[in-house]
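See structure below.
With one protein chain removed, the remaining protein chains of the complex are shown where they sit.
Labels run A, B and C following the written order; every chain starts at residue 1.
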Amino acid sequence: MKKYILNLRVRSNKRLNQNHNLIELGCDSPLPSMVPGQFAEVRVDGSPSTYLRRPFSIHRVDRGANTMHLLIKSVGEGTRHLSALKKDDILNIMMPLGNGFTLTRNSEVLLVGGGCGVAPLYFLAEQLFRQGNKVNMLIGGKSAGDVLLADDYRAFGTVYVSTEDGTLGEKGMVTAHPVLAKRVQSFSKIYCCGPDGMMRAVAHIAETNHIDCEVSLENTMACGIGACLCCVVETHKGNQCVCTEGPVFNPKKLINWTSETETGCSLDQ
Amino acid sequence: MKKYILNLRVRSNKRLNQNHNLIELGCDSPLPSMVPGQFAEVRVDGSPSTYLRRPFSIHRVDRGANTMHLLIKSVGEGTRHLSALKKDDILNIMMPLGNGFTLTRNSEVLLVGGGCGVAPLYFLAEQLFRQGNKVNMLIGGKSAGDVLLADDYRAFGTVYVSTEDGTLGEKGMVTAHPVLAKRVQSFSKIYCCGPDGMMRAVAHIAETNHIDCEVSLENTMACGIGACLCCVVETHKGNQCVCTEGPVFNPKKLINWTSETETGCSLDQ
Amino acid sequence: MPDLNVKIHNLTLKNPVLTASGTFGYGEEFDDFIDVNTLGGIIVKATTSKHREGNPYPRMAETPMGMLNAVGLQNKGVDYFVENIYPKLLKYNNCVIANVSDSTVEGYVEVAEKINRLDHIQAIELNISCPNVKEGGMAFGTSCPSATAVTRAVREVYDKTLIVKLSPNVTSITDIALAVEEAGADAISLINTLLGMAINPETRKPVLSTVTGGLSGPAIKPVALRMVWQVAKAVKIPVIGIGGIGSAADAIEFLLAGASAVQIGTANFVDPQVTTKIIAGIQDYLTRHNIPDVKELTGGLIL
Partner (left out) sequence: MPDLNVKIHNLTLKNPVLTASGTFGYGEEFDDFIDVNTLGGIIVKATTSKHREGNPYPRMAETPMGMLNAVGLQNKGVDYFVENIYPKLLKYNNCVIANVSDSTVEGYVEVAEKINRLDHIQAIELNISCPNVKEGGMAFGTSCPSATAVTRAVREVYDKTLIVKLSPNVTSITDIALAVEEAGADAISLINTLLGMAINPETRKPVLSTVTGGLSGPAIKPVALRMVWQVAKAVKIPVIGIGGIGSAADAIEFLLAGASAVQIGTANFVDPQVTTKIIAGIQDYLTRHNIPDVKELTGGLIL
């Protein structure tokens, strides 16, 4: 898929909760083709300590409005700066980067997202829904406030929620939620994005139940286009770049992902 | 004079011409005491290539409104960034720094400014006027567009203008203006701020006519408070820091300032 | 239209802007963003005698106006390079240069010999300055005898233009430069990365898996420029400047300091079109200053 460098204009920047923002970006010419699971490398201008670009998943694409959304969690200087963007500010973005999820058709699927790991799952859920799948979505958080955009996902299927403190949905880890713990065989495929520990646990459940699984990995990136070799993950074929071979991987390809027993996971990162 | 670090709020930012801005800054508490010729060290936030503060003369102080003004010429990254400030942006400023001009009373004085060297002269003209002096002001520029704020100065005295291309006032160098070339003996003191060559030429005229003179020097500064010793000028007492011993100097104290014959000056820097 | 051609020994570059090894992949990663053939040339990532997995994750840390990397020469080895990567490089008609590294003199020689046979690779850049491998790498570049030994050995088997890339982590860069010149280098490129480190205060752990890594980017530009100036004064062979170059003004600083060409590294990550912007900027500068030939800038510093 051809990559572009674009100057996109901030159409709106909505604060979802204390540390998450939803940024809508528009463009005069049509936005390029992109698929769920791909990401963008965003230049953070005006922050003296952010020299390199920052990678973010493509959260939604609205072809009608010719806009796309990023869902951003403020964790450091760069993301804090992006969260403070105002309408009409310009963001310089390289996209679309990486490979997307493999989309099934006419099946029942489960999407598992934790924290801001839900970011790529909106675009994914929408596309899966359009391709005739029965979409189930499990969103985990530490607390009710961390469960992002659950209502938005309802447009595409059933949404389950679990929180570690029980303030919303089931109490406990996402992996303990009945939909995963008891009903997992209903799904022909599980897609997962979230903290490493959570993805490993979900991958393990998928593996033991012989269900196809894909996870979307994070990694520290300098270039986003396979030029620097900084973003490697150990695979059975050797070190591979998350930015070009991923960020979506079948966990079977990853070393020490499905073989170990994971006993749970916390969203505390 | 006690120095402060203050967060001042931009009350307005007026573009005077293509590369000069007048920024008015306000404060909740009363602005500190300051005198004409002193300067401020401004932190340029949000520009990755401006690590150090930037020095600017205190252009005006409005005690009634509790505001002060900076007159800024865009020459590089830092000044360009400042020129783009919007109302209500916050500027972190160390001030007042350095020593001001020596104010005479009840005399006739000439102030000579070139380009954005007029910056400290507004505050100076106002104070001199209040102290009963007859103020004459000679403003030079390459072209009419470079002659800044001439009307504002008229409140305090007579304004003369010269431009190198003759588009406003007398044609030629400021030093060729009749007020300097012919009438210089009328003044008991000359104050000057502008490009180095201009100040040297004016200092030379003052010297040959035995008129008291003060010039305000520029220098590359890292700290603005005498801590780094980066901003030295050669004086008859050795290297002195412009930020603490100046920026206002009697040119007689400076080596090679009044001894050489300067044949003219260009505002072309 | 000013002349942008430069010569580095036997190489003629259509302009003085090359890409730095390890920051431009094999060129194709940038095909979507620029026409790679408009560059003076590309230096592809390091090739070693054997396949190398490089260092474990994490390999990268951002630092003030720079980055640390600990890639560690990940590559599939020279045989794979010859068979699978070289054919893809044929599409580039500008100067294609291979970066050669290893842990032993024999390894360097093996790679150089095999690459010597590839018509379309017009030069090699001998990387005796990689800080991210346990053995060899930078060690070769930080003492005169070892720098001499590896340069001399490769010189014997390599017929085309031999560029030696120096490590900045030394007391006297000119001593090393003179040693490799004496040992047969046709040109010198510098600098490789400065050895640096970063710690995560919250976890108390080093950010990089290898603890230390190579510092690159604008942060190192003043050091790189100083070394280029020192070396260009000391040697007779051409010097290629590298380190923190991100604009035409930066590139011109290096040319004035004595470089005949420059390499752009980390800046490619921030702006994959930076190289073409730098070429255009150099052209503007020459036009604005009425300089007919970019070669006039080399060493044009006025003291």
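Criterion: a contact is a pair of C-beta atoms (placed from the backbone, for glycine too) under 8 Å apart; a residue touches a chain by one contact, two chains touch by 3 or more.
Nothing here was measured: the structure is a model prediction, and the numbers come from that model.
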(Q) In the whole complex, not just what's shown, which of B:Leu22, B:Val35, B:Leu70 or B:Met94 touches the removed chain? (A) B:Met94
Q) Any idea which of A:Pro48, A:Gly145, A:Gly172 or A:Gly238 touches the chain not displayed? A) A:Pro48
**Q.** On chain C, residues whose C-beta touches the chain left out of the figure
**A.** 61, 63-66, 68, 142-143, 169-171, 194-199, 201, 203-206, 211-212, 215, 217-223, 225-226, 229, 244, 249, 252-253, 256-257, 285, 300-303
**Q.** Missing-chain contacts mapped onto chain B
**A.** 2-5, 43, 48-53, 94, 219-234, 238-239
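What we mean here is this: only the chains that are shown with their structure count from here on.
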Q: Using the touch definition from the top, list the chains contacting both chain B and chain C.
A: A
Q) For chain A and chain C, what's the span in angstrom between their mean Cα positions? A) 36
(Q) How many angstrom lie between the centres of chain A and chain B, each centre taken as the mean Cα position? (A) 55
Q. Which residue numbers or ranges of chain C touch two or more of the other chains?
A. 65
(Q) Could you pull out the residues of chain A that touch at least 2 other chains? (A) 48, 50-51
